[in-house]
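I'd like to ask you about the structure that follows.
Only a single protein chain was left out; the remaining protein chains are all shown in position.
For subunit A:
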Amino acid sequence: MEFKLEAHRIVSISLGKIYSARGQRGGLKLHKNLLVSLVLRSARQVYLSEPGCPPEPPHAACGPPEEEPPPCTTVWAAGEPPPPPQDEAARGGPRLPGADCEGPRSRRCCCGCSCCCAAGGGEANPADCATAGAAAPPPPHCPRKRSAGERGQAGSPVKKPRREVEDPPPPPPGEQEDMDTGNVASLISIFGSSFSGLLSKEPKGRRRAPLDGSETAPAEAAAEPGQICCDEPVLRTLNPWSTAIVAF
């Protein structure tokens, strides 16, 4: 559990660093941003792989870990019996993010949310759900949301969020490359506008909301590092937008 907390914190910090790197004098430092993105990826993988579903009050997404048993089952009683607690235990170490949400058919699953959001929401590719390091195939009804973020996951680290991350790091300044930092800048400004709603801590309920722009999750976290990163106590207590960060 502490690893999950730690991982969560590290993800927040990393996003903050990536964001602030954009305004740095001298341009983006490729080396540093690469290292930050590697840390981000490790932390995210740990976060997703840790067993134990964070509590899922109706408005909470994948908040930071709490001691209660997977509330996703209670919250997202979607018509499938929630996975029995022992499933959690049985799964233990290996990461099976998808498995956690095998109950809920709805888009909202707790730990499933983790990997959903982590994925950043996207295609409905169940196979992608498990990509967060897991070897086991996810339940067939992995929410569409999850896949979106996992798009491009196969074979390479989370591509979508990674583009967010990588966009700052390796923008080959001036080169004729595919990447252009203009993308990220505009994304961040777009998401910036939706901040007020996102940070209101209202149960946005739908995880969908943050996934509208698909990059919202990470971007918003990135765009307001001060808010999110510093808001740790809140984050640790069921802030829906912690999922956003995890989504990265």
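We take it that a residue touches a chain if its C-beta (ideal position, glycine included) is under 8 Å from a C-beta of that chain, and two chains touch if they have at least 3 such contacts; residues count from 1.
As a working rule, contacts and distances are computed from a predicted model.
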*Name of the absent chain as recorded in UniProt (options "Pyrroline-5-carboxylate reductase", "Par-6 partitioning defective 6 homolog beta (C. elegans)", "Serine/threonine-protein phosphatase 2A 55 kDa regulatory subunit B" or "GPI transamidase component PIG-S isoform X1")*: "Serine/threonine-protein phosphatase 2A 55 kDa regulatory subunit B"
_Hidden partner chain, residues of subunit A it touches_ = 6-7, 9-10, 13, 17, 25-27, 29-32, 34-35, 38-39, 42-43, 46, 156, 159, 162-163, 166, 169-170, 172-175, 177-179
